[in-house]
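One protein chain is absent from this view; the other protein chains keep their places.
Here is subunit A:
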Amino acid sequence: MSVIADLTPRRRSDGGNLWVYLIALIVVAITIGPVLYGALGGFRTNAQLADKPAGLPDPWVWTNYAGVLSNPSFWQYALNSTMIAVITTVVTVVFGLMAAYPLARYQFRGREALFMVFVLGLLFPAAVAIIPLFIIITRNLHMANTWWGVALPQAAFALPMTVVILRPFLMALPKELEEAALMDGASRIGVFWRVLMPLSAPGMITVGVLAFVTSWNAYLLPLLLLQDKMRTLPLGVADFSTEHSADTAGVLAFTTLAMIPALVLFLAFQRRLVSGLQGAVKG
């Protein structure tokens, strides 16, 4: 696993002719165009959108965004999304680090077999388990329409990837600090909390951001488990777009606002997220 990918540009010859910039421009336009169209469309009226689908706001109107921001449902959905993502992230990171620790640092028989359990977990698509999961959470655990009912299964499905990313990360940490602490009479569990947790902060941020963004973007499980006031933003966006299908500008404003948190988080932790994904592929 490459812990921190070196993304600095290489010194290589003959870059930067006109064609390269032109192609880059086209790629950027196609990539970011739909997102910008959504953001700008939120500043137009439906009449403007119907009249000139490809035009710019003229004049700029704020009512669509204001309408969404003064809509209590939007804030309720945002709260639900946030709480579910936070619970998912905390459970995934803490349980994942705990499981990765002995797999990385202890010598014992069956260690690789235990690790294989997590690797195998990667192979089960969530879609396979989704209908029974819905029945179990609703009828056996009585957790339907709650934050925990969505967050805990999400954490369970995130754990295999988390352990697979964190184990090599923990293996790469220097052993000396841990040994010194053990010599000083600290218990293994004490070493875990006081030495390993702080040292593995970068790895935890990577898997944490991954878990958060995955939960924030999740659709299928919340779709089956959450109704009415408990719905998350993706559900809210999908429902809003069908309920207000005539109000394109409103839908675009709602959608644009819903994508902001994931984008901000991504920009803030870009390097970590990127190195984590790359590490997962190489690991």
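In the analysis below, a contact is a pair of C-beta atoms (placed from the backbone, for glycine too) under 8 Å apart; a residue touches a chain by one contact, two chains touch by 3 or more; residues count from 1.
As a convention for this text, contacts and distances are computed from a predicted model.
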| item | value |
| --- | --- |
| Omitted chain (choose from "Methyltransferase domain-containing protein", "4-hydroxy-2-oxovalerate aldolase", "Glutathione import ATP-binding protein GsiA" or "Sugar ABC transporter permease") - UniProt protein name | "Sugar ABC transporter permease" |
| Full-complex contact with the absent chain, from A:68, A:91, A:204 or A:226 | A:91 |
| Residue touching the undisplayed chain, where the options are A:62, A:75 or A:219 | A:219 |
| Per the touch definition above, residue among A:56, A:69 or A:117 touching the missing chain | A:117 |
| Among A:68, A:87 or A:133, the residue in touch with the chain that has been omitted | A:133 |
| Residue of A:45, A:71, A:146 or A:241 in touch with the missing chain, whole complex considered | A:241 |
| Those residues of subunit A which, in the complete complex, touch the missing chain | 2, 5-7, 9-16, 20-21, 23-24, 27-28, 30-32, 34-35, 37-38, 41, 49-50, 52-54, 91, 94-96, 98-99, 101-103, 106, 108, 114, 117-118, 121, 123-136, 152-153, 155-157, 159-160, 163, 174-180, 182-185, 188-189, 192, 198-199, 213, 216-220, 223-224, 234-235, 237-238, 241, 248, 251-252, 255, 258-259, 262-263, 266-267, 270, 274, 277-278, 281-282 |
